[in-house]
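In this view, the complex is presented without one of its protein chains, the others remaining in place.
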Amino acid sequence: MQFKAMILDNAEVSPGYWRMRMTAPAEMLAARPGQFVMVRVNPSIDPLIRRPFGVFDVGTLQPAYTGAAPQPYLEILYRVVGKGTGMLSTLHDNDILDILGPLGTGFENGPAGEEKLIVGGGVGLAPLYLLAKELVKDSPVRLFAGGRTKDDVLCITEFERLGVECYTATEDGSLGECGLVTKVLEQRLEATANKGQIFACGPHGMLKAVAVIGAKRSVKTQVSLEGYMACGMGACLGCVCQGAEHSTENPDYRCVCTEGPVFEAAELKWEGN
Amino acid sequence: MQFKAMILDNAEVSPGYWRMRMTAPAEMLAARPGQFVMVRVNPSIDPLIRRPFGVFDVGTLQPAYTGAAPQPYLEILYRVVGKGTGMLSTLHDNDILDILGPLGTGFENGPAGEEKLIVGGGVGLAPLYLLAKELVKDSPVRLFAGGRTKDDVLCITEFERLGVECYTATEDGSLGECGLVTKVLEQRLEATANKGQIFACGPHGMLKAVAVIGAKRSVKTQVSLEGYMACGMGACLGCVCQGAEHSTENPDYRCVCTEGPVFEAAELKWEGN
Amino acid sequence: MKPAMSVEIGSLKLRNPVMTASGTFGYGEEFSQYVDLEKIGAFVTKGLSLKPRAGNPTPRIVETPGGMLNAIGLQNVGIDAFIQKKVPFLRSVNTPAIANFFGYTPDEYAELASRLDAIPEVAALEVNISCPNVKQGGIVFGTDPGCAASVVAACRAATQKTLIVKLSPNVTDIVEMAQACEGAGADALSVINTLTGMAIDLERRRPVLANVTGGLSGPAIKPVALRMVWQVARAVKVPVIGIGGIMSATDALEFILAGATAVQVGTASFVNPAAAQEIAEGMEQWLAERGIADISSLIGALEG
Partner (left out) sequence: MKPAMSVEIGSLKLRNPVMTASGTFGYGEEFSQYVDLEKIGAFVTKGLSLKPRAGNPTPRIVETPGGMLNAIGLQNVGIDAFIQKKVPFLRSVNTPAIANFFGYTPDEYAELASRLDAIPEVAALEVNISCPNVKQGGIVFGTDPGCAASVVAACRAATQKTLIVKLSPNVTDIVEMAQACEGAGADALSVINTLTGMAIDLERRRPVLANVTGGLSGPAIKPVALRMVWQVARAVKVPVIGIGGIMSATDALEFILAGATAVQVGTASFVNPAAAQEIAEGMEQWLAERGIADISSLIGALEG
């Protein structure tokens, strides 16, 4: 779906991290956790290519007392890293964006009742909030949120409000455990004798570590990948990643934008990447 | 001079015409009528090249009662015709622009006391307001303002407030005389037996007509030209116009940005252009 | 009055002059949610080879000022999987599909041409000659008039269908290339493919693309494309398809004025998946507003 969204709110939630709420058609409410949108930052040619962002949340505004119509909305959580995200952060309420989505294949929820271990690094938390919202309906959910410093650990309050039990870790020790959040994840798996399944999104190094943990402990692990995307719909073949059996002779490339961004970690090749 | 200006006000003064006030260094107060500024619309590469605009007004804001420092300002009057001017019109107060100026050679005032006939077409009025402000100090000033419709006749109130006697003409007769403003100019010259001198800015066809009138009646005529400008400082040689004696064999190109934009009409070649 | 928008490329009739460019529109199906395929003139598939090709390692794409570089490495499903998996969709759509293809020897080109010739759902063939000639030490077919002519002649002998040759802009003299291809039997020329470019990641001190260099596309190349279309259209008799940085109906009409009979929309489909349809509609509207009865009257109608 392609639509024009009007910005309802655009605020810095932690230094360098912004949360933007915008209007959306009602169809957007069907977005699956892990799906993403491609945002055209402005109608000019700079930047030219759309930028991909996970669906942080969707919902419907119910205007109290005014009698105004309910307004479905979409939220993204983004980190300012370059030109496109820098420009996004300067947009005002009522500015208009051109959005494509929801795109891609999201997370599979897994069986009800089973413990769900969500692992997020920095802005990798973005697509995990909608996931948690869905998982808490039928399962106990634990969040393992990591970052370099406390500024990189986002939206914990929101997750706690869902009833998610949150563990945090920072590399500089400024919040939660000192070190990598994967250590905390392993402690939990150790304690529960590898019960449950893992859902992860974050920097590639973190995903790789999580994939290794999942494989070692035979815990089903889904990861949400990034890739350089021009189209978001399987046409440009820019975003591909390598399947587990990929080799130069027998190449196995997968489209992150359509077959992913969520993959079972075991399907993918992690060595050397 | 190159400086960053903060927008103080940006408002549509007539359909499609905008007036923008921005902060400026005190040196800008020395801008001569007819000089212009080159505006970098935004820091992106779209649009890439600066856009030239006449200096509509300069002055100093004297904040009443607050004790805040006086703030020199610059005003431009612009018509939305394309991408750059379209983007300018979407800018908000407090947004920042990168300005180069004042550039070029402006109008010569001419002797005190002599009647000054200012002719402006549409947005061509832009550099004429500052001129009128200066000329009224020592001379009787008449303005001949033309346009296609009444929406194209701008800022008459401002000129009248200076004590300028204003004549208007529109092609569709929706304001003032019906027809071309040059007709009204000729009537005045007829009435005063070709007294005074002419200052004109507007579309090329109008300037040409004014040049012909000036030549025929031996009235000194200065015109402010446009040219496609990349640099505004005599380096790119994009903006040139032809001197009166120009021919393919003996070319005589003048830089509109440095030798102009104001020229004596008699210096320039008008036929075939 | 609705302006006449149809044009002909060889024996191929198009309802309007707007196609999508190879490699930017998948095999058509990917965009069917965003574009009414029956509102565009034709679509061109991703370049096909005899065997499936995996393409290059990533990164394969990077944005550049006003454009993008790609080094996909011609990843494609290969002719067999194309027939099995993609052709059924082509059958379901009432819009001509043009198969873009490439090989590494003239024989490979010819074999592909004859296999594509046998597929009724393939309305026309577009030969991509911007590939290294493995037999002749890797020199790119599309930069040498003799090599190009040999490929085109081989394809020509293998197909009765409309044969379009897509030219590389990375040459000193595009007219010479165009004439060589016309002489060897091309029914039409697509002008242009991507310009070779490069991007560098300063902090990592490495090329951004795994392949080091890539093909530049998008608005940045439009002036070069327009110039080449203008040069070629004046020098050949066969129709020219204008390609390169077309983002809007205005851009497309400029190519038509420069001499193109039709256009292809590439990178724009990434920026706006509905681009091709919007451009076709915008062109028709532009003509209607000006009372121009037939798009054909604009082809090569540049004055001056």
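The first chain written gets the first letter, and so on, giving A, B and C; residue counts start at 1 in each chain.
Here is the rule we use: a contact is a pair of C-beta atoms (placed from the backbone, for glycine too) under 8 Å apart; a residue touches a chain by one contact, two chains touch by 3 or more.
No experiment lies behind these values; they were computed from the predicted model shown.
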Which displayed chains the unshown chain touches: A, B, C
Quick one: which of B:Val212, B:Ala230, B:Ala244 or B:Ala266 touches the chain that's been left out? B:Ala230
Of A:Ala5, A:Met22, A:Ile45 or A:Leu100, which sits in contact with the chain we cannot see? A:Ile45
Had the left-out chain been drawn, it would touch subunit A at residues 45-46
Across the whole complex, list the residues on subunit C that are touched by the chain not included here. 64-67, 69, 143, 170-173, 195-200, 202, 204-207, 212-214, 216, 218-224, 226-227, 230, 245, 247, 250, 253-254, 257-258, 301-304
Footprint of the hidden chain on subunit B, which residues? 1-2, 40, 45-50, 98, 100, 227-231, 233-241, 251-253
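FYI, only the chains that are shown with their structure count from here on.
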Taking the touch definition from the header, please name the shape of the chain graph: line, ring, star, complete or other. complete
Where subunit B and subunit C are represented by their mean Cα positions, the distance between them in whole Å: 47
What is the distance in Å between the mean C-alpha positions of subunit A and subunit C? 36
Would you kindly tell me how far, in whole Å, the mean C-alpha position of subunit B lies from that of subunit A? 54
Could you tell me which residues belong to subunit C and also touch two or more other chains? 65-66
Can you tell me which residues of subunit B touch two or more of the remaining chains? 45-46
